[in-house]
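There's a structure below that I have some questions on.
One protein chain is absent from this view; the other protein chains keep their places.
On to chain A.
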Amino acid sequence: MTHPTHALSRRTLLGIGAGLGALAGTGFLSGCATSSSTRDGASPSPRATGDPDNPLGVPADLPLEAVIFKGGYGDQYAIDAEAIYQQRFPQAEIQHTGGQELGKLLQPRFVSGDVPDVICNAGAGALMLAPLVENGQLMDLTPLLDAPADGGDGKTVRDTLLPGIVEQGSFGGVPYALNYTFTVHGLYYSSSLFEERGWTFPTTWAEMLDLCQEIKDSTDMAPWTYQGKNPGYILTPLVMMAIKAGGREVIEALDNLEPDSWTSEPMLESARAMYQLVERGFIMQGTSGLTHTQAQTYWANGRAVFIPCGSWLESELGDVTPDGFDMVIASPPSLTDDDALPQAAIRGMGNEAFIVPAQAENPYGGMELLRIMLSPTSSQNFTRQTQTLTSLADYDPQSAGTGLTSVRDALTASGDDTFYWRYGTWYSPLQTEAANATSALMTGEIDPDEWSRRCQAAADAVRNDDSIEKYGDQ
């Protein structure tokens, strides 16, 4: 049996208490903060190998505690996987918690050492992984990756994953996190609208500007909107276009915090391109004051034609999207005629990082749950519930709407040119400042040169700060 504990528990209260304590710098419960009690390590199970039903050697009678982020995807998919776990280990008592703002929920538990066995660390307010890695508080997931995949015909878990997934969860070459979902980032639009108006998706920026002009002149829709209060969303297509123009060196420069990473010609060119949207009035009035929900709802209601987003959009909007809207995703246009990567190259990367704490009572049970979730059956179940792909390669998602179909098409078209970058996950101060600067760029407060200087200054500050652990390969 699973025991969902969504209600306010003692832990939640403690969590809130400690949070408030730190918050006020004074709080009455921050007594917990300095009372350090480290439990003497985890209890690493004797990893019995060879047993095909239990390759990770999970002790059958140990309880399993899972804490799952319950956002746009819900947590039913994890509860379903726990039910399979229960069938395999009937003696195990399973505790399931679905919640949000997991950082505040789990931070006091990491301090005390009383941690769950597996965590889906996602959403706003998630735990920062880098400090946990530095402290050695996460399990190396290599045993899971080397175990035979569930329903994988003898292949290891590692071999059944999409390319890049293992690297994206690695810090200094060690896989500490496993991204369960695979999301593609690009521009969304309504294919039925394009068909009705006889538009085609522009493949170069010049065409994009022409189409925007036509939209502005001939309709009452705005060409673009974006999730104004979270300007990271509009930064994504900017960086994508720069990478396609300049090639993979641009990614390396950004991830390695190089001195001219944000002032390089491709980045500046891309910023100037986006700035054209501002100068020519192609952005929906008031966009910078919209939350992501407001912007996406206005877009789905036909107030704007393009919106940048990741492929969770279809699931996130759910019933808000009108019937027959038929949203599809596309990679942003090419900046120039001689871009290093083809226009179809798209950003695709893992999301929803699952981690297993090093101090967990049953870490191999946590990994076993992940192994179950990465089976084709569980992946299909996830896609049915969320219209989102998991990181499992080559499974048939069955029930796919227009959005998911276009995501799969985009991935096929992109092929080996699919790319991703890491600086945002590694260095949150840089991501914050770059997003802030982009917010100012897209309201016309600063120009592209000023924008690149601000972002570069933030990258330089991170590079020169010895207290921040560096993960690039310099």
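Please note the rule applied: a contact is a pair of C-beta atoms (placed from the backbone, for glycine too) under 8 Å apart; a residue touches a chain by one contact, two chains touch by 3 or more; residues count from 1.
Throughout what follows, contacts and distances are computed from a predicted model.
Visitor: Have a look at "Sugar ABC transporter permease", "Apea-like HEPN domain-containing protein", "Beta-ketoacyl-ACP synthase" or "Multifunctional fusion protein" and point out the UniProt protein name belonging to the hidden chain.
Guide: "Sugar ABC transporter permease"
Visitor: Of the residues A:Gln137, A:Ser190 or A:Gln296, I need the one that contacts the missing chain.
Guide: From the options A:Gln137, A:Ser190 or A:Gln296, the contact with the absent chain belongs to A:Gln137.
Visitor: Which of these, A:Gln276, A:Thr336 or A:Thr443, touches the one chain of the complex that we don't see?
Guide: A:Thr443
Visitor: Write down which of A:Asn54, A:Gln213, A:Gln294 or A:Asn351 is the residue touching the left-out chain.
Guide: A:Gln294
Visitor: Mind pulling the chain A residues that touch the left-out chain?
Guide: So the residues of chain A touching the missing chain come out as 19, 21-31, 33-34, 36-38, 103-104, 107, 110-111, 113, 124-125, 127-128, 130-132, 134-135, 137, 228-231, 284-292, 294, 298, 303, 428-429, 432, 435-437, 439-440, 443, 445, 467.
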